[in-house]
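Heads up, the thing below is written out as structure tokens.
What you see is the complex with one protein chain gone and the rest in place.
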Amino acid sequence: MSYEFHRFFYLLIAVVATAAVVAVSALILIYLERKVAGHVQRRPGPFEVGPHGVLQTVADALKLMGKQPFRPDGADRLLFWLAPILAFAPALPLLLPIPFGPVLTGLEVNLGLILILAFSGINALALCMAGWGSNNKWALLGAARAVAQSVGYEIPLLMSVLSVAFMTGTLNLSKIVAYQGPWPWHWNIFTQPLAFLIYFVCAVAETNRAPFDLPEAESELTAGFHTEYSGMGFGLFFLAEYTNMLVVCSVATALFLGGWQAPFLPGFWWFLIKIYLLLLIIIWFRWTFPRLRFDQLLNLNWKWLLPLGLANLMGTALLMKIF
Amino acid sequence: MDSVNRIRDDVAGLWSLVKGLKVTGTCFARDQVTVHYPRAQVDNLRTFRGPIELVESPDDPRRPRCIACMTCAGVCPHGCITVVRKKPAKMEKGTEKGGGSDKGEAKKKARKGPATFTYDYTRCCLCGFCVENCPVRSIRFSSRGYLAGIDKGAFVFDLLEKFGEEERSQKPEPGVTSPATAG
Partner (left out) sequence: MMSGWIEGLQPLGRLTDPYEKTGSSCSIVLAREDLRDAVVGLYEEGFFLEDITGMDFAEGFATVYHFDHPQEPCRASLYVTVSHQMPAIPSISDIFTGAEWHEREVADFFGIRFTGHPDPAPLLVPDDMDSPPLIKGEEDRIPFEGFLNACGGVDKPNASQLFSQGEPQHALPDPGLRRSEGEDDPDTMVINMGPQHPSTHGVLRVILRLDGEYIVEARPVIGYLHRMHEKMAETRTWVQYIPNMGRVDYLNAMAWNWAYVGAVERLAQIRAPERAEYIRVIVSELNRISSHLVWWGALLLDLGAFTPIMYGFEDREHILDLLQVLTGSRLTYSFFRPGGVAGDVNDDFLKGCLKFVRHMRERLPMYAELVTENIIFRRRTEGIGLLPLEMCRRYGATGPVVRGSNLAYDVRRVEPYSIYHRFDFKIPVDTGCDAMGRYCVRMAEIEESLKIVEQAVEQIPGGDHILKKSPGPRWKAPPGEAYFAVEGARGKIGVYVVSDGGPKPYRVKLRAPGFSNLSLFGELVRGALFADAVSILGSLDLVIPEIDR
């Protein structure tokens, strides 16, 4: 009894801590994104609220919370309000199995990777509900794009992850990290560069980030699936986007970049540094590239990533069998 | 063959993406080019042509050079200038009544000039016809670039205001004030 209670208490702390990580990192990420955008465009970015505008995101969050929740006439009440919650809710279980440090894992499960892949699928459902429930044609187009995109890109993503799982022989993220060593040539990216590339492209696409931000493509679909959302409805989608970025980058770090394994600094800091490097690259992409067209997006997936992922998977399997 | 070329083009295209990242990356590292407005202002405000203003008379900086000939009001495409002439007869009468002022000043007072000079900046298109066509070069552009107000009325300027300060300081002297200047 006491052991189970202990376990439960531990999980509770983990959930609360994860929620805190999500909230704080979202604030940091949004600030980072604006600053990077600003400096790339040779302007300062947010500058007025707080020193160098650090409190700008907080001010924006307060503004979003203060807005009246508004549902357009003819929108489906249940779907419309459920969608943003459903978009954000999976963020917690997604972050639980991730090993932030040698002993910093919220939920040590053997099938951690499966858990993450399973819960990440909910996002597509949320976008679909938002698009359909809004009773808006732009949103509908956005939702249709979101579903096709998520479903398509999940497959090569899965394959690249599987190649790593083949090599390490486990689906437990902590064990995958432990399998790798502290130096870069010990990391999985060294043995699986192609898988990492595929994973990263798919991760950007899965999180609907530019240049794959077609479901919201504001120059085409005004705002895509969240056209009709304002206030906290929009805020939750926004939060979900950044949390998803955090999740995919954490998984990438754990799978390919040796997780917390690195010399000199304590593991937790290394993990953070690696995550934020990946996040910076994703942000950098957004402020550099034009958007793909929808058919090009799917072509890239089905004609390039999928065959490459498959080949990589088979190659890995073959090599594992031989050696 | 075509598809082979296309595949090659696609792969080569990856390099173009890296080059794009290089461009934005370099700009990220470079200085900003924008001006932090409330802390700093642009340095070329001097050449900016904002709302018009009246030029001081060369022999008496307290009065405008304007002779109230109405050319500016006539050439303005949008009718944003309203000038009311001083009535010279009343003016002379006024100065005579005052009596205290010397002869030279009385002569100046008798000169033609505007009683009111109202300028509606909300209708002005800054074309400069009034400036170009003023026979005595009494109108010039100011370089007021930072104008703000909360109602339209704030942009209807009385261009005699800056001269009015001096005139008002003279007001206590009885007889100098005439009904025309008061209006």
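Residue numbering begins at 1 within each chain, and the chains themselves are lettered A and B in the order written.
Simple rule for what comes next: contacts are C-beta pairs under 8 Å (C-beta built on N, C-alpha and C of every residue); 3 or more make two chains touch, one makes a residue touch a chain.
The structure displayed is predicted, hence computed values, not measured ones.
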(request) Decide which residue listed in A:Leu94, A:Ala217, A:Met232 or A:Leu279 touches the omitted chain of the complex. (result) A:Ala217
(request) Could I get the residues of subunit A that touch the absent chain, sorted low to high? (result) 37, 40-43, 137-138, 141, 210-211, 213, 217-220, 222, 286-296
(request) Mind listing the subunit B residues that contact the chain we can't see here? (result) 9-10, 12-14, 16-17, 19-20, 22-24, 27, 33, 44, 47-49, 74-77, 125-129, 132-133, 141
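Assume only the chains that are shown with their structure count from here on.
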(message) Taking the mean of the C-alpha atoms as each chain's centre, how many Å separate subunit A from subunit B?
(response) 54
(request) Going by the contact rule at the top, pick out the subunit A residues touching subunit B in the complex. (result) 36, 38-44, 47, 284-285, 287-289, 304
(request) Over in the complex, which subunit B residues touch subunit A? Could you list them? (result) 10, 17, 20-21, 23-25, 27-28, 30-34, 36
